[in-house]
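One chain of protein is taken out of this complex; the other chains stay put.
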Amino acid sequence: MNHILPLIVAIPLGMAVVTLLLSKAAKRIADFTAFLTTAVCLVLSFVLLGTTKTAYWMGGWYPPFGITLVFDGLTAMLLLIINSVGFLATVYSLSYMEKYTAKPKYYALFLLMVAGMNGVVLTGDLFNMFVFLEIASIASYALVGFGVEHEELEASFKYLILGTVASTMMLLGVGLTYAMTGTVNMADASRMLMSMPATRTMAFAAGAFIMGFSLKSGLVPFHAWLPDAHPSAPAPISAMLSGVLIKALGVYAMARVIFDVLGAQPIYLNIMITLGAISMVVGGFLAIGQWDFKRMLAYSSISQIGYVVIALGLGTHLGFIAGLFHMFNHSSFKSLLFLSSGSIEHSTGTKNLRRLGGLGTKLPVTSSSTAVGALSISGIPPFNGFFSKMLIILACVQAQRWVLAALAAGVSVITLVYFLKAMRYSIFGELPKAQEKIKEVPFPMAFSLITLSVICLGIGIAFLVSPTFGDAILKPAADVLMDGLKNNASSYISTVLGG
Amino acid sequence: MNFKEMTRSDTLGMTVVVKTIARLVMSFILLFGLYIVLYGHLTPGGGFAGGVIIAIGYVLLVLAFGGKVALNKLSNFWASMWDNLGALSFVCITFLGLTGGYFATNFVAHGTPGELLSAGTIPLSNIAIGIKVGASLYAILIGLSIYGRIVTEED
Amino acid sequence: MIGHSSLYIMDIALLGMGLYAIIAKRHVIKKIIGVAIVEYAINLFLILIGYRMDGIAPIQAEGMTSAEFAKMAVDPLPQALVLTSIVIGLGTLALMASQAIKLYEKYKTFDMSEINRLRG
Partner (left out) sequence: MLALLHVLLFFMIVGSIVAIETKNMLSAVIAVGAVGFGVSLIFMFLGAPDIAITQVIVEVLSLVILIRATVFMDNRSIEKKVDSFATITGLLFLGFLLMSAIWAFTDITPFGEPLMRVSRRYLSGAASETGAVNAVASVILDYRAYDTLGEAIVLFTSVLGAFTILRRKGKKDEYHDKAAHEEFGIIE
């Protein structure tokens, strides 16, 4: 039994409460505890990378009677993404959040959001997934509205209403699964479902699950909240939402439930591909017209999540590798771009591209990190985005989905177009008169930007030079999905239930 | 909106009849809440239901006497303090489960089923949840109903 | 027909009413009411799933053996799930109410069609 598994959830949970308590005595402590907690979580997630598949029985009750935590390749990858972006966003917040009031509350909510996401990716129990999904979601609703101005409140309210619908849909799916299988343990439910004929009720449950998770990940017919919520939040929260939250609560949860519980039937995969393709195209086209930098990034998130969902829906090993790689990369460059946009806003006071320009000379760190992020996301070699997009297109070709491959290639050109527009109007061009006196961001913010830029470049080069990265992180994760597709999740079931 | 625009019942409370009855009933409500919390492992109810009942007792105070009197009995600061402490003690109970071998183990001796002092950590957790729920719901209600427009604190 | 799935379908109708309110109504309070109805429906659905015909409440009376109890009581697991779900619903409601207050303070209206600074 590996006691790190419950600790990586419980430490941020407990520290959120402790942060609030201690900050009543001295407000400055909150900075320190939040930094420390996310650092510890990051270290723990690195420690966990080396461990094998394992299950942890909460309270000593063996499954399916108690709640089980399950650790496998997919979980390891998600934990790494969540906690590294969480750590860098915390470092960034140290200076960025100075202009907001109530910093301890911000850190407490932030830690709760991280804990909720860690709980979602670790759990092996459907209802427990719902509970932790709600922790992460509720914390994010409050964080989106953290500025308590008109736009923030409006975005936060819309997000809350649609988020609650999503959670309810998921709970409906859990209830139906319980009705048909008599258990809420994922592995046990999967084993039961494999042993009985397909029922209409489970098809209905799958529909509820897919609708709920699509709402959470902002796929296109269900995306209405995303372009409002992501730009309205403070920059580190935008980075967390776009970089991690929609992946952990949306894509990961959808993949886990479809591949490991419901069984990956072709119709579910086709639904995923359809939703993904629509999101990819619509998100890309809507992004071109935006003049608000953060709003453009939000639409770009919809488009890029479309890529991930398409690749996962292909149902081939290369597709899984490509999708997971793009998920990993997207979390690095999208959080980098959101943090950069926050830095631009911090220095210049605006995020409207029409009022920006010529930042290249004045803000060297911010503009080079913006450039790195933009080049990565548009798929320029040798940055990491190029390799994952290329793999996705190759996977589409390999699966003989020619239309998808063409769409993916076309949308990547569109991506390049709108990011060239963003760079043209922010970094290059003429510096407006009003912004002669702008200054570069303070060290903690610059640290996060530089680290993420190095990650973007480093992963691209590492992927090119040696297979270690793919073998250590991507392959175990892809194997989990492959096992769900080909062997009815037998390896997952035996990890949890034994035998 | 500001303080001056608040209605009379927000600041001064309701009539004498209501106040007298509220004073009488309040202690019974709190007692009942306490009973529900403590006997949660034996009868229907539990920490959450009991905590809400305790909160409702204070809500009655808020509605009948106005926010000022209620805040004198239990200030917002202490309400959020109890809230944090309740949550923290529940987290601690689950952490202490590690001494029983796993996270969230019921590590205290179970005793005889049906007695008040039985079921290991279940009554303890019920008490922690009761404190947490009661305090936080009281705080949120006073924040929403009376100070909805006035809660302005910087932190 | 009655008794097999009609209760479930009526419950889904209740859920649909709540979703309809969320989609179609523009008043903030109506949207909150829609969320509340959706939550009732889903809680009720879980309890309906766990009901055993003529079952007793899952509290073991004195003098009843565990084997007898297990044959008579209704399913306790959905009840535990619903308890959690009710609490989550209350928390969501508190957050929604605070957002509604602040929205009213800023926009001086509860009409969502006038609360539309974000678009595009």
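So that you can tell them apart, the chains are marked A, B and C in the order they are listed, and the count of residues begins at 1 in each.
One rule holds in what follows: a residue touches a chain if its C-beta (ideal position, glycine included) is under 8 Å from a C-beta of that chain, and two chains touch if they have at least 3 such contacts.
Remember, it's a predicted structure, so these values are computed and weren't measured experimentally.
Although it is not drawn here, the omitted chain touches the following shown chains in the complete assembly: A, B, C.
The hidden chain makes contact, of the residues B:22, B:61 or B:141, with B:141.
Summarising the interface, subunit B meets the missing chain with residues 1-3, 7, 36, 40-46, 48-49, 52-53, 55-56, 59, 63, 67-68, 71, 75-77, 80, 83, 87, 90-91, 94, 97, 103-104, 106, 110-114, 118-122, 125-126, 129, 132-133, 136-137, 139-141, 143-148, 150-155.
In the full complex, subunit A contacts the hidden chain through residues 6, 10, 13, 17, 20, 24, 58-59, 61, 64-67, 98-102, 105-106, 108-109, 112, 115, 119, 127-128, 131-132, 134-135, 138-139, 141-143, 145-149, 152-153, 156, 176, 179-185, 188, 192, 199-201, 203-204, 207. If you put the missing chain back, the residues of subunit C touching it would be 2-30, 32-34, 36-37, 40, 43-44, 47-53, 55-60, 66-67, 69-70, 73-77, 79-84, 86-95, 97-102, 104, 109-111, 113.
Following the convention adopted for this analysis, only the chains that are shown with their structure count from here on.
Ranked by number of C-beta pairs in contact, the top chain pair is A-C. Once the centre of each chain is set as its mean CA position, subunit A and subunit B turn out to be 36 Å apart.
Averaged C-alpha coordinates put the centre of subunit B at 23 Å from the centre of subunit C. If you average the Cα atoms of subunit A and of subunit C, the two centres end up 28 Å apart. The set of subunit C residues touching two or more other chains is empty. Annotation for subunit A: no residues touch two or more other chains.
Put simply, subunit A touches subunit C in their complex at residues 127, 131, 134, 138, 141-142, 145, 148-151, 153-157, 160-161, 164-165, 167-168, 171-172, 174-175, 178-179, 184, 227-228, 232, 289-290, 295. Taken in their complex, subunit B has these residues touching subunit C: 1, 43-44, 46, 48, 113-114, 133, 137, 140, 143-144, 148-149.
The part of subunit A that touches subunit B in the complex is made up of residues 1, 3, 6-7, 10, 13-14, 17-18, 20-21, 23-24, 27, 56-60, 101-105.
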